[in-house]
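Omission of a single protein chain aside, the complex is shown with its protein chains in their original locations.
Presenting subunit A:
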Amino acid sequence: MEVDGEDGRTQNQLRPLACSHNILYRAHGSASWSLRTRTLRKQTGQIDNLLKSYLMRMRPWLNGNKEALEFKFHHVWVWFRYSGLPLEEAYEMILKRTLQSICHLTINPNTTTSIIIQVINDDSALLSCAINAACVALVDAGIPTKHVAVAICCCVAKSGCKMKAFAYLAFPNSVHSVLPERSSSMQGKPIEHGIVTSVTNGIMSADNYFYSLERGRAASVRVVRVSQEELATALN
């Protein structure tokens, strides 16, 4: 079913993605991620969804509580700056847990990595943009991660493109996707099929959710390609 969005997109089309890294000099790593919405009628107004995320490594500090026994000294703090809305803290928690699960926590004991995300412009799909920008910034800073998470926003629409519900999904993307000789799998399922994060809003049937998972996975391949190309230019 070809549903035409307001900007003339079909169901499977993504907005044009742009990614750049190493844009801030004071930070250990930085990245910017943007999705551009094209307005067909007025060419002058261009609405972006731009996110800058940058990392700073703070001075190491001693962790004196019970968690010391589990050797998890490495903390990840996330600051999400939008406009003081209550969604800031909720997004911070989601981002913190997503990124914490990606980082290797035992490599740098006694350190805290601060990730600060500044929203420049909001045109929906905010959380997925933030996750993508943060992951590119982590790679830019040279922090070793298990895999890169790629996030996408899928929405379930009634006919007539009135949005009924949407889901933010983040999938892991391992290095083996670039080297096709071996793909890492867990119990016969490729690692890309797992979900790192999923936040939904609105009512949808369980089948719709699983369908949007598949669509999201397919679309995330394209998203990953953008960030991989961007980071590849850094090596050259």
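Everything that follows uses one rule, which is that a contact is a pair of C-beta atoms (placed from the backbone, for glycine too) under 8 Å apart; a residue touches a chain by one contact, two chains touch by 3 or more; residues count from 1.
Here is the rule we go by: contacts and distances are computed from a predicted model.
S.K.: One chain of this complex is missing from the view, so tell me which of "Ribosomal RNA-processing protein 43", "Proteasome subunit beta", "Aspartate aminotransferase" or "Sorting nexin" is its UniProt name.
M.R.: Of "Ribosomal RNA-processing protein 43", "Proteasome subunit beta", "Aspartate aminotransferase" or "Sorting nexin", the absent chain's UniProt record names it "Ribosomal RNA-processing protein 43".
S.K.: Using the touch definition up top, pick the residue from A:23, A:93, A:107 or A:232 that touches the left-out chain.
M.R.: The one listed residue touching the chain not shown is A:93.
S.K.: Looking beyond the chains shown, say which of A:17, A:31 or A:196 touches the absent one.
M.R.: For the chain that is not drawn, the touching residue is A:196.
S.K.: Taking the full complex into account, what residues of subunit A touch the chain not shown?
M.R.: Output for subunit A: 66, 69-70, 86-87, 89-90, 93-101, 165, 167, 170, 172, 186, 189, 191, 193-206, 208-210, 213.
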